[in-house]
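A single protein chain has been omitted from the complex, and every remaining protein chain is retained in its original position.
Order of writing sets the chain letters: A and B. Residues in each chain are counted from 1.
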Amino acid sequence: MYRLRNAVLLLLMIALAMMSGAALAQDDIMAGKGGRLVVADANSNTSFDPFVSSWHSWPHYALYPTLFSRALDMSYVGYLADSWEVSEDSKSLTIHLIEGATFTDGSPIDAEALRWNLEKYADPESTASTGRALITLLDNIEVMGDYSFTMHMNSPHAPLFFVLAGLEIVSPTAYEAIGPDDFGTNPVGGGPFILKELVTDNYALFERNPDFTWAPPELYDHPGPVFLDELQILFIGEEQTVLAALETGEISLAGIPTQNLAGAEANPDIDVHVAKLSQIRYVGFNTSKDPWTNPDLRRAFAYATDRQEFVTLAWDDLADPLYQPLPPTIWGHNPDLNAIAPSFDPDKASAMLDELGYVDVDGDGLREDPDGESWTVPLATASPDEWLRQAEVLEAQWRAVGIPLQIDVLEFSALIDLTTTGEHDLFLLLYGYQDPSILTYFFDPERKGGSNRAWFSTDELTDLLVAADSQLDPDLRYEAVTAVSEYIIEASPWVYLAVPPALTGVRAELMGWSIHPDTSFLYWNAYFEVE
Amino acid sequence: MPSAELAGERGRPDGLYQLALLKFVRNRVALFGLFCLLLMLLAILFAPQVTPYDPIGKNTPERNLAPSLLHPFGTDKLGRDIMSRVLFGGRVSLMVGFLSVGLAVVISTPLGLIAGFFGGVADNVIMRVMDLILAFPGLILAIFLVSLLGSNITIVIIAIAFFSLPTFSRLIRGITLSIREMEYVVAARGMGAGSLRIMFFHILPGVLGPMIVLTTLGVSGAIVAGASLSFLGLGVRPPTPEWGAMLADGRNYLRTQWWIAVFPGMTITLVVLILNIIGDALRDALDPNVRA
Partner (left out) sequence: MSQYILRRIAIAFPLILAVTTVVFVMLRVALPGDPAQIMAGDRASPEQIEIIRRKLGLDRPVIEQYLIFLRDFAQGDLGRSVKFREPVMGVIARAFPFTATLTFLSVTVGTSIGLVIGVITAVNQRTWIDNVGIVLTVFFFSIPTFWLGLMLILIFSVGLRVLPVQGTGSWRHFVLPVATLAVGQSALIARLTRSSMIEVLSADYVRTARAKGLARRQVLVGHALRNTLIPVITVVGLSVGGLLGGAVITESIFGLPGVGRLAIDAISNRDYPMIQGAVILVAASFVFVNLIVDIIYAFVDPRIRYA
């Protein structure tokens, strides 16, 4: 497969060099296709320097290629990597790169360039969150030839391909010439687009990279550069404004708020794609603080939560109820685990709370604490409407079994800060990821005060997580991940709530687009019909 | 209310306040406004008796209902009756409106009086501090307060009061400046009256009229400001209903469930209108140049 790709590429290059029929064929494919794709992003730009910050937005990959990509069946396929071998002990990965790919400054995408990039990601001083796994993982890189190199790792790492598929590869010569201060605004990559204009906090405009011919064939239905002439990202946050701009055609692609789904579907100018995000919404307990140290109390909250009603009231029935730490949209989710997970049972919740001493002494319908004193359960949540709505539903559901919830609305940064202090109680949050190794970040004893916001870890869980992350065999890894999920469900540091929907609205004039199972928008084959 | 004796000492007709009352009572529009306001306050005060619905409980089968006889203002996405939420929300919104302005008046009146009456260093210090507050980005302070102390009604009241201080102090200072030079004050000083005495018995009553107008306008401004703070996520603790928060939340449903935002919005407009009419009438009543 990959050899074949090289051959096609080589043929194409020869053909192009000879200015013969192939160039004409290319023109034929491109004829009548082009236009500017305008999308909205609620978060304004950060630095385009991937070693400084990770812009959590799919258009970032417009600028930079990656070693691997994920095909539509979610398997890993080569992008810059042409073929690869994993060593017996699973600690070395040899990668042969496709030949002939270049950065937009003309320098070759070769083994030396990859070594420079990977070593930079593995630098402990790197501030980007993508690729951080390499810091402890990567031992050294051995360059075997112009286009092949071997990564030597300290231990086997199951999510390695996931990590490498996320690392954006920049031009080392350009980076060193421009310098780290200005590379973020003058980025040089080798992806399908080139940055044309960046107006910070306003928009970023990209133009087609005419030399780009190395996209993975699994995701790309034609050789040669993308059809779109330009890609523009507007930084607008207000969702109703974005929706209005989609209706007038100022924006070609936007997320649709749940309550506006029916209206958008009825609009002939807009095609709507409905899927689920690889994200979850959950309530976490600070398990290091009394009384949340008691797993029975935490489980009582899980029994008091009606997920079916939750997705109806908070998500207009468009989200899926969730009973375990991994959603069906992340590999490793095991539907069989729902049977052992606490589901809505108000009588059981009441009985458990009674048993623990939380009884309604004064008859106001709300329980008092075991000492008979007034009880409040503080739930910290962020201020945007989505969060308030979910918190209100929880408050109403839990009040029905006598839990006196107090919603503390915080600004998002303050909420994150609060969870790192260890002085918080309950918190309503989300995570979004594409690999089950995410759970390691949330239940790592080293990350209390960081991403372990539930302050939950046990030696047993740590062992299970290590086992899951170092098992490369997919079937065995699935079992290991299931064991992790099972343990977390039993310990109940979180109450899992919902898998939110991804509602994408696309202008009907845009052709050839598709939505990847990971809910990213595939624009490589997309085009508008132009004269 | 100052006694007739004080009014007499000020050299104004004894019946000033009686006259004002008479003028106010003769203003039919204002009387009707006052009647509406009282009616509204009663409904809000006796909300549990007026409405059979729980303003914060969920009701899944009855969610997102358009206005009907059972739910005159419709229901929201949790199935809560909007009219109940508007009535209960009035307690919070009016409290925010009146308390924040009250707090601002209590603090800014002495500051404005001192600045205007004494001038010089006191004036400079007070007004420069007010400049500082004005020059300070209000938004940053509001977010700062909320991040630090959490979002609750007390913080909202304090935040709104704080930002009203410069406007109120400036206005009172301006009026004080003009009254200070009036003949009756100059005369009182000539007769040996002390500064405090002059401030309280001669200048303060003169400030009262404009203050009432400012207060009624300020209360409406504070209710509207509360709505804007909710837009930025800085409001009262949910699920407590509050007009501004209901309006801010309702903007997402303008196209699909218009009633979620329209009814709280109309209520705010109505209250602001009534307060303005009453304020205007009070100003006219207290202005000796306007005849009854």
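Brief remarks on what is shown
Definition applied: contacts are C-beta pairs under 8 Å (C-beta built on N, C-alpha and C of every residue); 3 or more make two chains touch, one makes a residue touch a chain.
Just so it is clear, the structure is predicted and the values come from calculations on it, not from any experiment.
In the full assembly, the chain not pictured is in contact with A, B, by the touch criterion defined above. Within the full complex, the residue among A:125, A:290, A:371 or A:531 touching the omitted chain is A:125. Although one chain is not drawn, the whole complex shows that of A:119, A:197 or A:446 it is A:446 that touches it. Although one chain is not drawn, the whole complex shows that of B:47, B:126, B:236 or B:272 it is B:272 that touches it.
Touch with the chain omitted from the figure is made, among B:70, B:106 or B:134, by B:134.
Note that of A:116, A:331, A:412 or A:478, the residue touching the chain absent from this view is A:412. Residue-level contact of subunit B with the missing chain is found at 29, 128, 131-132, 134-140, 143-144, 147-148, 167, 170, 213, 217, 220, 223-224, 227-228, 231-232, 244, 247-248, 251, 254-255, 261, 265, 268-269, 272-273, 276-277, 280, 283, 287, 289-290.
What subunit A contributes to its contact with the hidden chain is residues 44-47, 49, 52-54, 124-125, 127, 129, 132, 181, 184-185, 199-202, 234-238, 240-241, 244-245, 247-248, 250, 411-414, 416-418, 420, 431, 438, 441, 444, 446-451.
Here is the rule we go by: only the chains that are shown with their structure count from here on.
Against subunit B, the residues of subunit A that register as touching in their complex are 239-240, 257, 259-260, 262-263, 309, 312-313, 316, 382-385, 388-389, 391-393, 395-397, 399, 406-411, 413-414.
Of all residues in subunit B, those touching subunit A in their complex are 56-58, 60, 63, 77-79, 143, 146-147, 150-151, 232-235, 237-239, 249, 251-257.
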